[in-house]
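For this depiction, one protein chain was excluded, whereas all remaining protein chains were kept in their positions.
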Amino acid sequence: MIVNMSRNATQEQIDHVVERIKECGYQAHVIRGAERTVIGAVGSNGRRSELEALQAAPGVEELVPISQPFKLVSRQLRQERTIVNVGGVPIGGEHWIVMAGPCSVESREQLLATARAVREAGGSILRGGAYKPRTSPYDFQGLGVEALELLREAREETGLPIVTEVMSTEDVDLVSDYADMLQVGARNMQNFPLLRRLARAEKPILLKRSPSATVKEWLLAAEYLLSGGNANVVLCERGIKTFESELRNTFDLAAIALAKELSHLPVVADPSHGTGRRIVIPAMSRAAIAAGADGIMVEVHPCPERALSDGPQSLDLKAFAQLMEELDRPERTRARATAKV
Amino acid sequence: MIVNMSRNATQEQIDHVVERIKECGYQAHVIRGAERTVIGAVGSNGRRSELEALQAAPGVEELVPISQPFKLVSRQLRQERTIVNVGGVPIGGEHWIVMAGPCSVESREQLLATARAVREAGGSILRGGAYKPRTSPYDFQGLGVEALELLREAREETGLPIVTEVMSTEDVDLVSDYADMLQVGARNMQNFPLLRRLARAEKPILLKRSPSATVKEWLLAAEYLLSGGNANVVLCERGIKTFESELRNTFDLAAIALAKELSHLPVVADPSHGTGRRIVIPAMSRAAIAAGADGIMVEVHPCPERALSDGPQSLDLKAFAQLMEELDRPERTRARATAKV
Amino acid sequence: MIVNMSRNATQEQIDHVVERIKECGYQAHVIRGAERTVIGAVGSNGRRSELEALQAAPGVEELVPISQPFKLVSRQLRQERTIVNVGGVPIGGEHWIVMAGPCSVESREQLLATARAVREAGGSILRGGAYKPRTSPYDFQGLGVEALELLREAREETGLPIVTEVMSTEDVDLVSDYADMLQVGARNMQNFPLLRRLARAEKPILLKRSPSATVKEWLLAAEYLLSGGNANVVLCERGIKTFESELRNTFDLAAIALAKELSHLPVVADPSHGTGRRIVIPAMSRAAIAAGADGIMVEVHPCPERALSDGPQSLDLKAFAQLMEELDRPERTRARATAKV
Partner (left out) sequence: MIVNMSRNATQEQIDHVVERIKECGYQAHVIRGAERTVIGAVGSNGRRSELEALQAAPGVEELVPISQPFKLVSRQLRQERTIVNVGGVPIGGEHWIVMAGPCSVESREQLLATARAVREAGGSILRGGAYKPRTSPYDFQGLGVEALELLREAREETGLPIVTEVMSTEDVDLVSDYADMLQVGARNMQNFPLLRRLARAEKPILLKRSPSATVKEWLLAAEYLLSGGNANVVLCERGIKTFESELRNTFDLAAIALAKELSHLPVVADPSHGTGRRIVIPAMSRAAIAAGADGIMVEVHPCPERALSDGPQSLDLKAFAQLMEELDRPERTRARATAKV
């Protein structure tokens, strides 16, 4: 930590800061510049959060953190990449995978038709919501246990492992009985009681990035899971909130590349929520794979115009099959110009 | 709802949309323009979420909502303003009030000293965190029940009602035993299981705005509480996330004025989280009152530089007393120029 | 500047950075921590932009600036507040002032009626656009010289000094002939050729904040003016672009307080552009004054529904007069609750 003293800080204030740094378990290095004094707090065994309160000490202008606040998720700690096994499907390894399915489980017919189509087209994992976080209390809130039963049936028929969202600590045991992977929704990324509970779950976790989280905050949310005992975490980028309102979110593909630089955890991308508009989903799926994502998660529905949630961003079964074919043939995309006109 | 058909929509597609609108329980009005056709879906008893899926129908370019999605919180439904009674203190009435106290309850001495100073300076409600949502798992997470006991003691001594955050459905009963008002933290604004549980609580709710929520999403979160049975809701603006990184958040004072236009619920402002820097808190407190807030919530600590959380945005006891004096004398602020130089 | 070396930086890389720091005219202080090495570059006469390129040197993780990049606008350089004289009206002194008028000058009748009403209600400066920056090429682009002539006439009749926007270096001389203050529009805040030209103008400058500028970038734009020779600069906050789309912009009142902390320049606020909706303008005008603004700038039009630009955010003459009355009586706003129910 660097403590940047204000220009008119007194010697007494500087001494006080130095003393507090030592009390917090760090060594203090004072650099006197022409205009101001800067104090470095150095050491690996100090109490960081106590040190951070120094920002409120007299004469202090600003604290500048030097080391990253996350540890277990960091590539500095662990060089080799984590591979997470979801019901037999590895995420994060040599190949990328596809998770697909309806936003909400709505009926037996809807789910099974989708599951078969996902399997047929080459998808590896079936997604489907049983408990739905909805902005309005008047919107469809999911079928709950009935949906979990249908997901189990779909897995039995197709062999596809299941990922579904768990919204509440109270549902963790129940959902774990059915699902191969537990999803933390974007709005729950900083639901810390839920994270602490999931750290003790037996199943791998799909941790969606909050639409207002920086990459660092996202990694710190994962740190809750790893530090609590669950190392099987897959990160999922799904768009952030910005001033651009033409699409539902701004799909932050650079965050995928950055997260893979900073962390050893696998990262997948959700272009359905990331954009909210079917018309750009194929391009964004290709882009996510090219950016290094370990997989994509796509919403698929037999009849999007009758979907109870997220219809506008759902692909129908045919469009999904076509997308899968395209993704497998990147060399068919157009090539660089090699000569002048 | 207005359905905006794309320019090259066929007659068949238009007919299909008209039919679906009727199936959803609305009347359809077709307007044929020079360039495109627009279809109005009219009625008060239709199934809105089914209708919204039409965005995915062939030939549809865009759906444009006309009426607001919230009902019970709306001033259209209820003209008179709601007054929420918190342990004898009315919020939303003729006068504004001040909630103050430490970010976290850290010790008996810290809390009681603060509570006395808050009372002395004219504060009406004591705040203090027992369960703390922290971005990093390595930061101080709150004293839990021990803090609740101390808050009770502080109330007994000072007479100030208590507001404190509840983070989990499982804690609602426990925290309700101690607190006069239950706070939903900004990161839990869309924790729907928690909102549904709090809708059945006996205590009034302080609903903080998520740093990534629009005013509409904030009001829809309140709608969960009202539609579930708890009408005692106070909204709290505490800053949104934007590109401006000089302050912790961008304090959105216009949202206070707008929320009071759209809703009958009281709205308070938290300039401590809204800015994160002590130096601008007095100005932003004055501004919040001038903008029409029904109260402010301010973090106060006997020794901010030793606070276990939010030190940089906490006022010390003396600064708080001074702020209270200033707020009571708006006429002492400088006046408009009345003549030329 | 602090150079934060990566954890696995070699001694050779550290030595190279130390050498480069010296070449750039600074002293280098090396702090070796348990986990990494940090190097402070100290001195007041070094070449900062050369130093910044070090971020690209091998082994460097990050550069952390310690001192602010602006100088002449800073309160560290000049403690006393600047007062800018606009045609006899001081901005930044003991009192706050009001600039008002139509978004665009549309006709003689429109302008004179507005100017009289502004004068009558207590406004100090008349605003009115002659050259209008418009998002679409098909929108009204302003009356140009004809509007300047009308503004001159309005000043002659009412005595109110004139502020109007100049969009191009080529128009600076012409507009200076008519106006008492030259406005740099929000979209031109970083039009550096224009800033350099205005630095040599004889008239004071109203520098609007870009909707995507941080406070630091705004102050650096002002630094172009001061360093080029024009010290008569008034800053104007007018809202920033965020995810919140209910209002036209997010009005950043904390930026006013912050800019007045960092700089000695006067700061005014434009709640018309800052919110874009008439209904919240009175509340935001009061809030801006309470936040310490040296004045407000408000759009006024005799018939907003026929305005050629910005109708929805314009007050009519009566609403403006009422706003002025309210602003002069802050003590009439409601008071703090002093006792329990």
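All chains are identified by letter, namely A, B and C, in their written order; residue positions are counted from 1 within each chain.
What we mean here is this: a residue touches a chain if its C-beta (ideal position, glycine included) is under 8 Å from a C-beta of that chain, and two chains touch if they have at least 3 such contacts.
The structure presented is a predicted model; accordingly, all values stated were derived computationally and were not measured.
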item	value
Touching residue (missing chain; options A:Thr37, A:Thr82 or A:Ser124)	A:Ser124
Where the unshown chain meets chain A, residue by residue	85, 88-90, 93-98, 122, 124, 212, 214-216, 240, 242-247, 250-258, 261, 274-275, 277, 279-280, 283-284, 286-292, 327-328, 330-331, 333-338, 340-341
In chain B, positions touching the absent partner	2, 4, 7, 29, 31-36, 38, 40, 42-45, 64, 66-67, 76, 241-243, 245
In chain C, positions touching the absent partner	20, 48-50, 52-58, 69-71, 133-141, 167-170, 187-188, 190-193, 210-212, 217, 220, 223-224, 227-228, 241, 278, 304-309, 311-312, 314
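Convention: only the chains that are shown with their structure count from here on.
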item	value
Separation of chain A from chain C, taking each centre as the mean of its C-alpha atoms, in whole Å	37
Interchain centroid distance [CA atoms averaged], chain B/chain C, Å	29
For chain C, residues contacting two or more additional chains	242-243, 245
